[in-house]
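This report concerns only the one structure given below.
Shown here: the complex without one of its protein chains, the others still in place.
The chains carry the letters A and B, assigned in the order they are written, with residues numbered from 1 in each.
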Amino acid sequence: MSGDVNMTAAKKKGLLSPSAKENLRIYWYKFTRNRLSVFGLILVCLSLLFAIFAKQIVPYPEHIGTFVDYANASQAPSGSYWFGTDQMGRDVFSRVIYCFRGALLMSVVVLAIAVPVGTLLGLIAGYYHGTKIDTVIMRITDVFLSVPALILALCIASILKPNMMNSMLAVTIMWWPWYTRLVYGQASSISGEYFVKNAELVGASKMHIMLKEILPNCLSPIFTKMALDVGWVILMGASLSFVGLGEQPPTPAFGQMISDGASYMPDMWWMTIFPAVGVAFMILGFNFLGDGIRDMFDKGGH
Amino acid sequence: MAEKVLNIQDLSIWYKTYRGMSKVVDHIDMFVNKGEKVGLVGESGCGKTTTMKTILRVIDKDIIHVPNGTVEFNGKNVLKMNKDELLELRRKGASMISQSPMSALNPVFTIGEQLFDIIKFSGQYPKATKAEMIEVAKQAITSVMLSDPDRIMDSYPHQLSGGMRQRICIASSLVTPRDLLIADEPCTALDVTIQDQIHRMLRELVEEKGRSLIMITHSLGVARELVDRIYIMYGGNIVESCRTQDLFDNPSHPYTVGLMECVPRLSGGGLSAGIYGYVPDYVNPPEGCRFCPRCKDAKEICKKKRPPKVEISPEHFVSCFKYAGASASQSEEEGGAEKHE
Partner (left out) sequence: MGKFIGKRLLLGILVLLGTSILIFTIARIVPGDVATIALGSRATDAAKEALREELYLNDALPVQYLKWLGDVLHGNFGNSFITKRPVMMDVKQFLPATVELALVAGVFMFIGTFGLGILAAKHKNTWVDGLIRILSYIGIAIPAFVVGILLLLLLGYAFPVLPVLGRLSSDLTPPTAITGLYILDGLLTGNFHVAWDAFLHLLLPAFALALGPIVQDARVLRSSMVDNSGREYMAVSTGYGLPPGLLTRKYLLKPSATSAVTMMGMDFSALLGQAFLVEKIFNWPGISRYGINAMLNKDLNAICAVVLIIGLTYFLVNLVVDLIIAGLDPRMRIGGK
């Protein structure tokens, strides 16, 4: 009962001041209501900084490549080597920071391709709901979702030459179906709504209806999923590089560093723990951010 | 003086919301005598259901706060009851027919299973076998004019129509009779003919066994037909209370007058002027009388001070400054109410 009252009050507020600024303020309020979202935003911003300015931040940029310094090998964390050094004397901190770059690049590339492709297919299938086009697209989607994504990605990456490009390709091929399914669900219900029928009646083109009428109504779940997915792409990238498919040495990657470090555990724990912390840092950041974005688009009042 | 089944005194209920405390029920007094039928009338969102749910203590204590007041049931304060006393109250003392039949039944259990648990745990059939209890459940279903009780017992709520679900809700409240029955707009989704039958049934149940009834409704017509006494509620306040006939002879609070005008008459005369505006914002309610922003007769004092409760004729109470001048003692009482703020 009180919920209704609050809702009407909130609606009235929205009507009185429909300016974009006010809307932004409401979004920001909803986003910051959960402190974890803000924490996530901070983690994500830091990750971006690490990724973009990796070369400027790290104390030993030359340790990224084929660098050997046996005099300083296998050192525990200290003032000069914050995260210690690996078996070849390379600074673990510098290498971990550098991993952020690869992980972020991968998620950006994967989502930049998978999201538009998946969304477009989902829109088409949803708009032509119940026709042959729908059936064909959605059954193909089902096929891609019929095997755990990691396994097919491992398959593709292993059959191609193991490198960063191919691991990104493998993950992208596995990622679009999720968006097709998400958008399909939204689009097929929206395409039955009156405003879409109206647009058809006044003779709007199919392209116009899909992009201007249906798509805007699917955006908030897409954005929410994207924010959450950055974390999952990073996880999948780390899984691939853990078995050696992905960024090749000497360039560091999270999974590869964890895998290398595992053979020196538990004596040289810093070689495994710090890259793991790096992965956790990014995944958590994007997850909290994703939750915040979901709250932001959430219509509820409480 | 008659024995009081329910006696609510100076009760306030606040909801905790992110905007602050929502003061949904504000200093209300209300009582129900044994064997009496009482009506509670008001617009949606004025705090009727909240008050009634508080009698059974079924609102999550995390979302409400009761700053003051007592709810006495057969002489015992419900708000201070321990777990066992509460179970006893819910099993034998009072039951409530929910106002939202679409959501009042658990979607994943059959009607039969839900009814069976209610009967089994009511403690009113201690020696009955399972088959006997099922028989009781079937009788309850038949009693609300539903045919084919066997099929209904095996149905899930989503397989029944809204009207059928509403009658199931009524049946489950009546299957194990209690001292006080709270009917929260029990007939909203029903045909007029069935409404009539349900009302007759409720009346019989109360009059035969000496039970009491609180009928929540927003229809004055239903109230007139069914109840002995009426409380008019507006914005979390009881604005007027009196015997049913008094109310129709002499509606006194401006809100009651407005309500009366809203009832379309068979004799014609067009639609009424109605009452302009909405129920108040409960987080920042008007400082003085809560009806003041919508009141045609509002004066300066109405904006600033809470109206006193005035007895304009025996058992006829009105909370309005229009009648406050009547005696000096009333304004003292008003001063007492101020202290609660």
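Operating definition for what follows: contacts are C-beta pairs under 8 Å (C-beta built on N, C-alpha and C of every residue); 3 or more make two chains touch, one makes a residue touch a chain.
It should be emphasised that the depicted structure is a prediction, and the values quoted were computed from it without experimental measurement.
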- Could you tell me which of B:N7, B:N33, B:T70 or B:S100 touches the chain that is not displayed? B:S100
- Message: One chain is left out of this view; which of B:Y125, B:Y156 or B:F248 touches it in the full complex?
- Response: B:Y156
- Among A:V44, A:V58, A:I97 or A:A149, which residue is in contact with the omitted chain in the full complex? A:A149
- Item | Residue numbers in subunit B that touch the chain omitted from display | 53, 56, 58-60, 62-63, 83, 86-91, 95-96, 98, 100, 103-109, 114, 117-118, 121-123, 156, 158, 169, 172
- Go through subunit A and note every residue touching the omitted chain. 139-140, 142-144, 146-152, 154-156, 158-161, 231, 235, 238-239, 242-245, 255, 258, 262, 265-266, 269, 272, 276, 279-281, 283-284, 287
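One rule holds for everything that comes next: only the chains that are shown with their structure count from here on.
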- Query: How far is the middle of subunit A from the middle of subunit B, if each middle is the mean of its Cα atoms, in Å?
  - Reply: 52
